[in-house]
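What you see is the complex with one protein chain gone and the rest in place.
After this line comes chain A, so read on.
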Amino acid sequence: MDTQETIKQQVTTHPVVLYMKGTPQAPQCGFSAHAVKVLNACGVNNLFAVNVLAEPEFRQGIKEYSNWPTIPQLYINGEFIGGSDIVTEMYQSGELQKLLQEKKDQAAS
């Protein structure tokens, strides 16, 4: 399976996926750390995180997948939500919490 196919499988089989630098326990970039913090604050407990520093093929691959030049990148139910700025802005407006709750409700029903 090539990288693009692997990414597609990752984002569609896990409800919440974050491509980041480092791990949620030990982020290695301030923006990635911030994204993890926001997701924790939203009560996300099923985060699937991909450390692009440990898996370099994803570092370039994910940028091509979403046509987005930076990391972190957040995906919810296969959909690209945004990078650090957008995630923060959506959290501040309450939109992110709403989206995560909706997806949770959908999965439960």
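Here, a contact is a pair of C-beta atoms (placed from the backbone, for glycine too) under 8 Å apart; a residue touches a chain by one contact, two chains touch by 3 or more; residues count from 1.
Everything that follows uses one rule, which is that contacts and distances are computed from a predicted model.
When the unshown chain is looked up in UniProt, the name that turns up among "ABC transporter permease", "Transcriptional regulator, BolA protein family", "Cytochrome c biogenesis protein ResB" or "Cell shape-determining protein MreC" is "Transcriptional regulator, BolA protein family". For the options A:Q25, A:N45 or A:N67, the residue in contact with the chain missing from this view is A:N67.
From the set A:E57, A:E89 or A:E102, the residue in touch with the chain omitted from the display is A:E89, counting the whole complex. One chain is missing from the display, and on chain A it is touched by residues 31, 67-70, 80-86, 89-90.
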